[in-house]
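Inspection log for the structure reproduced underneath, given as structure tokens.
Complex shown without one protein chain; remaining protein chains in place.
This part shows chain A:
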Amino acid sequence: VWLLFGDIITVTIGATVPTGFEHTAAEEIKEKIGVDARISKDRGRVFFPITTDKLFQVHLLRSVDNLFVVVEEYHHYQFKESKEETLMELQQLASTLPWTNALEVWKQNGTLKKKKGHRRGGNTAKSKPNCEGVGGSMASTEQQELPQENSAPEGWAGDTQAMETSTQDSDETGHGSKLIKFRVTCNRAGDKHSFSSNEAARDFGGAVQEFFQWKADMTKFDIEVLLNIHNEEVVIGIALTEESLHRRNISHFGPTTLRSTLCYGMLRLCKPQASDIILDPMCGTGAIPLEGAIEFNHSFYVAGDNNDMAVNRTVNNICHIQKRRADKGSMSGLPIDTVQWDLCSLPIRTSSVDIIITDMPFGKRMGSRKKNWDLYPSCLREMARVCRPGSGKAVLLTQDKKCFSKAISRMGGLWRKQHTVWVNVGGLHAGVYLLKRTGAVFGQTPEDVYESRGAVHMQGEEKDDKELS
């Protein structure tokens, strides 16, 4: 099949999103691309149609980790009884699939990425740039920027010859055409399969190699073919993004840095309004407030942490983004500030914050179970104090659901649970809790008074006690 160059075709795009935020992603897709997305039974995946003239829009999506173009989808694939027959069938499949459109999209996508230039994945910083301050001169060279321009998978950016040879028929030889390198990644889930993902990848990959005469290379590939098998659902696709994209904002990582897509999902959940003051009192490397300052930039963010390294990394990450913006010629200043503080004793005026959004320490990844028992009630109280009664909200991510639920149940006078999203963070099951701040004035609810007897440093606490006695 010959395609006239410039023909607009419609394809199906698949996107992987943080599990639990499929609906958020569908919302964003509707908003930015104007199409309805379909949520797959395989959690963490959504599909939507797009025309090739609008392809660049997919790269504006902030809720997706990875994108791929669908070659073919089978909703009720009937696997053969034996492993040998099943694998044989997969091999035969390779030469019958409708590759043309998908490969065309892959090619166009490659051109798009080259134009974008600055899009970076996240790598742990080998050298910390001496960031002088917001918008200020960067004293040392930011060494990690250069390698990231061509980061994994290698051989991708700047390899124009590879792109030109992809969709030509085999009887036409490209002029000095370079050999295409590819790999197959197989994800398999389901307990009725007679084969492993490795076997499927190997056999399917072998057949693809035969058919296209591409060269297989696990690390330096131009094309990544995806074979996703979830029970009876089989999807074959071609990747449009590299793995590292979900760490887009962060150049200085910490031990528990959240991926930006998860940060975006949490932010969408709390629907930041113009001029909302949004606090992250345990910001770590600042991933959440930084995503907010970029994507929901009509609000103002204050990122805080008690840890020296954390606040410094946050400032480094902010500076990195501001420099990137300045390099592109746009106004670099972001609506965000960083403070070093103790979250159980916030140096913030009562009732002055609209939204609190944070990733609370997990028992296993940071802090400890015992510490959480004590930490959660005190910080929830302090957050209630600074949060505006009636209109205030909180979006809190935690893995320690038991401890958190118990702490919240004792604060019905200050916080009400509105919604919970179950997510997966680094393999751990966690909950994102959306809370509403009640209209009650801090220091006057029954639980409050009970709690405040034990607290040492609440302002007005002595006054409460006097009133009671």
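The rule is short, and it goes like this: a residue touches a chain if its C-beta (ideal position, glycine included) is under 8 Å from a C-beta of that chain, and two chains touch if they have at least 3 such contacts; residues count from 1.
Definition applied: contacts and distances are computed from a predicted model.
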Completion exercise
Record lookup, UniProt, unshown chain, options "Proteasome assembly chaperone 1", "Multifunctional methyltransferase subunit TRM112-like protein", "SMCR8 protein" or "Hemoglobin cathodic subunit beta" -> protein name "Multifunctional methyltransferase subunit TRM112-like protein"
Completion exercise
Cross-chain touch to the chain not pictured, restricted to A:348, A:380, A:394 or A:425, is A:348
Exercise for the section: Looking beyond the chains shown, say which of A:194, A:306, A:405 or A:424 touches the absent one. Expected result: A:306
Fill in the blank from the handout: Of the candidates A:262, A:277, A:290 or A:356, the residue in contact with the absent chain is A:277
Exercise for the section: Could you please point out the chain A residues that touch the chain left off the display? Expected result: 131-136, 274-275, 277, 297-298, 300, 302, 306, 311-312, 315, 331-335, 337-342, 345-349, 352-353, 456-457, 459
